[in-house]
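What you see is the complex with one protein chain gone and the rest in place.
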């Protein structure tokens, strides 16, 4: 099954790449690696805001992390010229969770993104990861994620 | 125009590389990539301190981010053996903003660094980026930035 068949089966619609207003870009390829910019949580096209440990439930933030991972897939789709099957491996994720000082379950939030990548890419979706709590995220978003992927050489 | 002519035109003087007192180094090259250590904001040779959302204005922090980018250029100058024209692409920036819990405009602060890299390198300066708010930065600095660049193969 191609990655796109799996995505369809999961009922996922890939979003278009968000074009940053600022002087940076959604991704940069160097050699076989592609670095994706920090993608922030969105809901209905607007920032999905909230802080863990200050009113937001883990389940809602975990769903937000899954949604950010779908946005990252949309960017990877663009980075591969529309051929996600060129993704050889998801290498690394940095998952930032908007945290009040007492919240300590960032790993559970991050699993929302990690599990989606496993569902879509199988073993190739198993990545190294760091998850932790930050003081704030642009626009007050609850989650921000960066991703590094390896593309198949020669593609 | 070479990168150095652009830098001169912008009125920028490259600083010498700060040698860390600790057992780490300002940059490491691996293959065509060079990873730069976190560079912290300085003013008149001393830490440029402050916290956004706790008295420091966005404009001051944006200027600090631009200044950190100039320090990063100084380190890249050293990493290329004095030949910044060997920089093929700025790949990735991680911009840490010293943030009180209510501040949510880290992207505006980070633009200070991103815009400078665009001015100096043009399209080759367009990078992937993550910007977010951290609880604190060494010495109380307002901004800390890491950078990954790709150098021209064979150089």
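Lettered A and B in written order, each chain numbered from 1.
Rule of thumb we're sticking to: a residue touches a chain if its C-beta (ideal position, glycine included) is under 8 Å from a C-beta of that chain, and two chains touch if they have at least 3 such contacts.
Predicted, not measured: the structure shown is a model, and the values here were computed from it.
Q: Which residue, B:36, B:61, B:76 or B:108, contacts the hidden chain when the whole complex is considered?
A: Considering the complete complex, B:36 is the one touching the chain left out.
Q: Just to verify: which one of B:18, B:58 or B:135 makes contact with the chain not shown?
A: Here the residue in touch with the unshown chain is B:135.
Q: Touching the hidden chain in the full complex, which residues of chain B are there? Just list them.
A: 20, 22-28, 30-31, 35-38, 51, 94, 96, 100, 134-140, 144, 146
Q: Where does chain A touch the missing chain, residue by residue?
A: Touch set of chain A with respect to the missing chain: 31-33, 53, 89-94, 99-107, 110-111, 114-115, 117-118, 125-135, 148, 150.
In this section, only the chains that are shown with their structure count from here on.
Q: Please work out the Cα centroid separation of chain A and chain B, and write it as a whole number of Å.
A: Comparing mean C-alpha positions, chain B is 24 Å from chain A.
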